[in-house]
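Right, subunit A next:
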Amino acid sequence: MSDSQAKYQQMLIDLRSDFRPQRDWGEGRGLLLVVGHFFVGVAAGGWLMSLIFASSNGLLLSYLLAALGGVVHLGFLGHPERYWRMMRRVKTSWVSRGFVGITLFLVGGFLYLVPVLWPTGLWGGGSITAMLGYGMAAIGMVVMIGYMGFVYTASRAIPFWNSPLHPALYVGYALRGGVAALLVTRALEANLDQVNQLLVLWIAVTVAVTLFYVLEIHGALSSGNAAARRSVHELLAGRVSAYFYGGILLLGIILPAFLVWTGMSGPLTLGAMALLGVASAGGDFFMKYATIRAGVHLPLLTRAGAR
Partner candidate 1 sequence: MNTAAPEFAVAADDAWVPSSCSLCYGSCSILAHRVDGVVVKIEGNPESVVGKGKLCGKGVSGIMTHYDPNRLTKPLRRTNPKKGLGEDPGWKEISWDEALSELAEVLKKVRQDDPRKLVVQRTTTVTAGRTPFQTFAAAFGTPNFSVSGGGQHCGNGAHLISGIMHASWSVVPDFAYCNYAMYFGASKGHAAGHASCSNMGLAADARARGMKMVVVDPMANFAGAKATEWVPLRVGTDAALAMSMANVMVNELGMVDRPYLQARTNSPYLIGPDKRYVRDPESKKPLVWDTAANAARPFSEVAAADMALEGEFFANGVKCQPAFMKLKEHLLKFTPEWGESVSTVPAKNIRRLACEFATEARIGSTIMVDGVTLPYRPVAAVAFRGNQGHMNSTYNFFAVDLLNQLVGAADVVGSCLGFNPASKGFPETGRPRYVPTADEDGLMVTGMWMGYHYPYPAAEPRMPKNLGLQDLFVMGMTSPFLNSIDQEELWQKFEVPYRPEVLINFGANLMMSIGTSEVVAKSLERYKFIASFDLFLTETSQFADIVLPDASYLQSTDSRSNFPFIFSLPGGMGEWCWPIRQEVVPLDGEQRRFSEVLLDLADRVGMRADLNAAYNASMNLQTPYRLEGDNAYTFPEICDLELKNNFGPERGLEWFKEHGLIKWKKQPEEVYWRPFVDVRVPVYWEFMVSMWEKINAICEPRGVKIPQEYYDPLPDFLPCRSHLCQKSGFDFYAFYYRDTIHTNSFTMENPWLDEAAELDPFSYYVAIHAEVGKKKGLHDGQLVWVESEAGRKVKGRIRLTQAVHPEGLGIAACAGHWGKGMPVARGKGVFFNELLELDFDHVSPNNLNLDLCVKVRVTPVEV
Partner candidate 2 sequence: MEVRWDAAVSGSRFWSEQPPVEPPMIAASNHGWIDVRVWPFGILADSRIERPIMLELGDGFTLRDVINGLEARCGAEFLDGMLDGKGELISHCRVFVDGRMIERLEQPVPSGPQADVEIILLVATEGG
């Protein structure tokens, strides 16, 4: 009982404040949603990269992450037993589209992956089923990469999310997650070929993502919306600043950048490569977590009082 009692007391404090922090996504069970988003993002990017760099292990890892992401999403729901209803509003709801995308990917991925891993399996690599699976997985992957940003853009209650840059940002982070997944896979396979290409790709994607994020923050600050500004304050100097500096910057950018720098200028040990991948993925997670936790509701009273 004390958990929901604590939630009630916190609700009263929030309702009293000028800027009501958004807690439903990100806190308590809401954490599962962030973890779900993270896995789905990395899985989608991983699948794409694995296809490009032809890494069947990468495909398997991505598929497992996607499945895990799906389950964690269900764990977050109030009534998981009604999950199938989430596909009924594809016409209007990005969450619905995301759900359909993940479902397509999981089904298609399974059909495509089985013959890749067990060539002698029930159906062959070149069989119709496999080709169908590949197609479905591809569509699913594209949706998984793209839909998440739009979910935030559609959230008019939280001005910080309600900006047009979010989709691009999440696409970027999905790709970065993919590169990270591939690096980790290659490290596990002790396979170092094309590593330089991967590192260059990682740098490019990271630069893009960081640029988007800076643009995002700048957009929020200059938007003239007090709630958006308050979110940035929470991000840079408020409740979630630890996740921003520690998670996004240190773990997500500086550490991997250092490893990349050592990798470029000298031999990259397998361990370093794996650490680079994990750290970069960790950065992705904290980016999503910090952005969600920094969300602040649009205040109904336009001007804050004398407080």
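Basically, a contact is a pair of C-beta atoms (placed from the backbone, for glycine too) under 8 Å apart; a residue touches a chain by one contact, two chains touch by 3 or more; residues count from 1.
Basis for inclusion: all candidates are chains of the complex that A comes from, given by their letters.
Remember, it's a predicted structure, so these values are computed and weren't measured experimentally.
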Touching candidate - 1 or 2 - for subunit A as found in this complex: 1
Subunit A residues touching candidate 1 - in the complex, by the definition given at the top: 12, 15-16, 305-307
